[in-house]
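Dumping the structure here so I can ask a few things about it.
Take a look at chain A:
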Amino acid sequence: MTPTVLSASLLGAMLVASLLMESRMRLTSLVTLFRVQSAFLGFYALLLAYAEGAIHLAVIALLILALKAFVIPEFLLRVARASGASERLEAYVRPTTLSFAGLLVVGLAFAATNLLLPDGHYFAAAVSLSLVMLGFLLLVSRKDMFGQGIGFLGMENGIFIFGLALTGGMPLLVELSALFDLLILFILVAALVRRAQHEHSSVGTDLLRTLTD
Partner candidate 1 sequence: MTFFLAILDGLIVLLLAPLTVGFVRLAKARFQNRRGAPVYLPYLTLLSLMRKEMTVTKHSSWVFAAAPFFVLASAIALAFIVPTAAAGVLPDFASNLFLVGGIAAFGSVFLAMGGMDAASTFGNMGASREMTLAAFVEPAFYMGFSALALVGGTWSLDGILRHLASLPWSAGVPAASIALVALVFVTLAENARYPVDNPATHLELTMVHEAMLLEYSGPSLALLEYASAVKLTVMLGLVASLSLPFFLIQPPVTALGLVLGVLALIAKLALAAFVLAFIESTFVKMRFYRMQEYFSLAFIVALAGLLLALISMTR
Partner candidate 2 sequence: MAPSVFGLLFVAALVLPLLGSAAALLARRAGWGNALSQYLFMLSGVLGLAALAGYFTALHAASSVVLLSSPVLAFSVTPLSAFFLLIVYLGTFITSLYALGYLPLYADAYSVPLTNAVSGVFLFALAAVLLSTTVFTFLLSWELMSLSAYFLVIADRSPESLSAGFLYLVMTHIGFACLSAGFLLLSGGHAFISFDGVREVARQLNPAALAAAFALLFIGFGSKAGLVPLHQWLPYAHPQAPSHSSALLSGTMLKVALYGFLLALTLFPGIPASWAFTVAAVGLISAFFGALSAAVEHDAKRLLAWSSVENMGLIFSGVGIALVLHGLSMPLSGALAAAFALFVAFHVLNHFAFKTGLFLATGAMVAKTHTRDLDLYGGLAGKWPAFSGVFLVLVIAAAALPPSGTFFGEWLYLQSLAAALRFSSPLLVASAAAALGLAALVGGLALFAFVKFFSAAFLGRARSEHAEAAEPMPVLLLVPPLLCAAFSVLLGLFGLPVLSAATAGFGSLVPVTTVVPGASMSAWFVFALLAFASAFAFIAYRVFARNRTVRRTETWDCGTPLTPRMEYTATGFSAPMRFFFRGLVMAQKEILAEAVVPGNPWIANRRIEWSIASVWEAWLYRRIARGIVSVAAFVKRLQNGVIQLYLLFVLLALIIVVLVAL
């Protein structure tokens, strides 16, 4: 298992995880799949750090593992249970259609990558772009706030890989503050979910349609 094969398989695992996430209709399974995806992301980053001997990358990888694999999902589940939000999630279309849409999106992402970056590291860029698009699909297709929150975090993971694949990661300070922003963002998502649950006794976004015109 030479490093390149290992990194390719890690990227493949992340791709499969996010594909599966598309059709999960229960909150717990969606969160666990997100944990798996983030874990793979952390290992991939560690692998790269080991390969290039970049210490700052290693620190970032460990932080990602800590935050995205454990802290954020745990916190999200506790908020969901505390506020009594329903376990079942809804979407605009049936789960099977969702997964086929996911497949279509991944295909498009792979096709688009060679248009966007003719000479870059093709596979890593393609996977990162498809992760971003899958996150976007989750954002657009899900009716409830949880689905959108997780979708957004999945997109962030995609962008992080994009950064790693293209340039070997941004300076430490910038990466740290980016992660810090992500954490704050997640806290806000949780706060708004709790408020929505408290006011509308449901986290569905179709109740959040009053502001028109």
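What we mean here is this: a contact is a pair of C-beta atoms (placed from the backbone, for glycine too) under 8 Å apart; a residue touches a chain by one contact, two chains touch by 3 or more; residues count from 1.
The set was built so that all candidates are chains of the complex that A comes from, given by their letters.
The shown structure was predicted, so the numbers you read here are calculated from the model rather than taken from an experiment.
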Candidate from 1 or 2 that touches chain A, complex-wide: 2
Complex contacts: residues of chain A adjacent to candidate 2: 92, 115-116, 136, 139-141, 148, 205-206, 208-213
